[in-house]
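Handing you this structure, nothing more for now.
A single protein chain has been omitted from the complex, and every remaining protein chain is retained in its original position.
Here is chain A:
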Amino acid sequence: MLRATLKSLLSRKLRLLLSGLAVVLAVMFVSGAFVLSDTLGRTFDSLFTNVYSYTDIQVTAKPKVTGPGQDGAPANIPADMVSRVAADPGVAKATGAVLAEGARAVGHNGKKLGGAPGAPRYGASWHGEDQLISLREGRGPRADDEVAIDAGVATLGNFRVGDQIGVLTLEPKKTFTVVGVFGYAGGRDSIGGEQTVAFTEPVAQRLMLGAPNVYNVIDVTVTDKKDLTKVRDALRADLGPAYQVDTGADLAKKQADQVKKALSFVTYVLLGFAAVALLVGVFLILNTFSIIVAQRTQELALLRAMGASRGQVIRSVLLEASLIGVVSWLVGLALGVGIGAAGAFALAKLSGGLTAAGVGVPPAAWIVSFVVGIGVTIAAALMPAVQAARVPPIAAMRQASASDRPLTRLTVAGGVLLAGGGSALVFGLSGKAHGNTIGWVVGGVFATFIAVALLTPLLGRPVVSLLGRLFAWSVPGQLGRRNSARNPRRTAITAAAMMISIALVTGISTIFASVSDSITKLVNEQIQADLIIAGQQTGPIPPAIDPAALRQVRGLPTVDSVAAEAYDMGMADGRQLFVGAFDDQAAAARILKLKAKDGRLDRLGAGEILVDDATASKRHWTVGASVSVQLSRGDARTFRVVGIFTGNANPGGGGILVPWRDAASGFRAATPTQAFIKLRSGANVTATKGQIDRILRDSPEVNVVTRSEWIGDATKVFDIVLTIVQVLLGVAMVIAVLGIVNTLVLSVLERTRELGMLRAIGLRRGQTMRMITVESVVISLFGSLLGIVVGAALGAAVVHALKDKGITELSLPWGLMVAYLVAGALVGVAAAVIPAIRAARLNVLAAIGYE
């Protein structure tokens, strides 16, 4: 039995290779994800171990604003805390220092210095050289207008000692003289691609912490390293819950974990790819094995007639499947390690100064990819295996006939599953599945896919026949059309792979198009600004507009009014919330068309706040209520709600609006971040835009844009996600192509004699190829069409469910849908190439005699 299995396996190398490829892809993505995250993880572990290798203990103050998303900046530590820490037992030395994110160096070209995306830009106080830091050139800063920069900044911006350098901090751009360039132990320009500008201590305190005589870090050296944890625990006990005391090792781990968490999206993207590859691959394997079983009916019957038991038949098919699984798993794993390594290397390269750790294959990569590769292959082969066992021995004596079994059971199962999947989706989207929304939605989508796949054979007959009419103008077209309708199950399984990939991307496109259009509509309806000054936020400090520039803008004769906004996160009732502030509340109410649901919106006196409608109802705040808000700086302040507004179309909106004065003293950065500008009627928008552009020379992080450009920027993120999804579609399409090729090759094989006859009675080679191509295109178009319908329906369901969240427009991405349909047709043509050539090359005589 084993030998028979192996023999039959070897005799169908190509087909098995094709079906194995889907598993290879899935395993590749799965193991790639694990290898990548493992390698990156170790890279960052070693990076932060380096960073903190000379730190014994570090004391920071707990941030005042904490939240589920991200904590705010650590609170400031009063200078007298340093001596208190120094007095603790076991402490040899305690040094107060400033090391805070948000010092953005400006290059010679007047633009913010580039560098690795997302890499922190530190502003620090200069404390001289130590084990970690050494000067390469010049000296440390001594005067208020002097800075030392790390060698990374120096190289990136081509700065030398003596040059002038602009730096954006909590305050608008200030210019300094570079007096020193420093590097790090081991000859590094930076530790991990970050940029650091070192000021004198008082300047660092003022610019980075916003207050004199404070620090945000106390570095502690212990007298005896063996007591490290003991000293740490003693300090914790002494300083109380407002302070955070960590050893260097604690910090390294904490920071590495944070970065790993931030990078985990890469893993998720790869796992998503794997999931789609698997989903599509299952159909491919299922298809291959059911065809193999159908083809081997006589052989299987013979085995049964000779005494093989059902179990043996099932085992032989499953053995075949597991062999494919093992081979695909090994190949996929090898490729996955390659992808993971390449990904880690690329990310390290991208970040500037990172050194990627050696590639390792974590046990999880072995185990999960093994389970995925072999488990899925066997699971997909199970049904065909059972089918094989049902072949009666008598079938050996009969002509093998592909009986057209009724589709009732399939259809009923599909209907039930569709209802179940639909309900799960509705339930998930209704928001009643607390915390499990994603699970319900994903489960619902998955069930819907399977359900539609089960219903495909039923749908196949009318739809395929209808689609086929497109090609019925020629005889080869007609023949191809009939062939594609010949085996509804096979056509359905093949098309299902196409359906899933296209449905996914159509669904997501539909959602994005709807969200995008809803935003556009809302913004156009509500934001009356002609021009907007805004920038991309890349770090913890939002982009800054120089207030002096704003004053100039306000002075322009064509400008009617300006509402500049700053925002930050705050805490109220122990929960995080968005806090905004306008420098001109009356203008803001007008330009942003804020509507009062209650109270008034046109001015904010001291101690007053406005609340967004949704926030008010969630927190049960009414006009007149007293609310205690903790901002990033200072103590908690008590405000009185004076108005509740609706219709804030500002994408970052929601939450509360506080008086400008509180923003200046309480926000992490008090500079305005975006400004909405209303022009006088009849003003030349383009000319004014040019003028403002020139005024903004010293605010390199922001640009002036028209309203439609601003909307475009706001919806750009969808394009990026959509691109990722389309790459995913590409992967799925490759697998779908394999499925179609597989089916067609088999069809050609099965119909060898028919093809021989057709060629004998005068069908030309070209006509033969056209016939196969039409069959292929009809199958893939059927899958694409189904995918577009299912995807649009799923997308519409999600959009409908998001109605409360402000997604009011349902926009079907017609252009993209047509593009996907065309892509589907092209896939059909591409898939037909090899089978068509095979069919055309058949030896007519041999084909007629083929049994």
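Note that contacts are C-beta pairs under 8 Å (C-beta built on N, C-alpha and C of every residue); 3 or more make two chains touch, one makes a residue touch a chain; residues count from 1.
The working rule: contacts and distances are computed from a predicted model.
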Absent chain [UniProt protein name; select from "Nitrous oxidase accessory protein", "4Fe-4S dicluster domain-containing protein", "ABC transporter ATP-binding protein" or "Electron transfer flavoprotein subunit alpha"]: "ABC transporter ATP-binding protein"
Full-complex contact with the absent chain, from A:A211, A:V371, A:I394 or A:L845: A:L845
Candidates A:A364, A:M757 or A:I834 - the one touching the absent chain: A:M757
Among A:V59, A:V280, A:A344 or A:L479, residue touching the chain not depicted: A:L479
Residues of chain A in contact with the chain not shown: 475, 478-479, 482-483, 485-486, 753-754, 756-765, 767, 844-845, 848
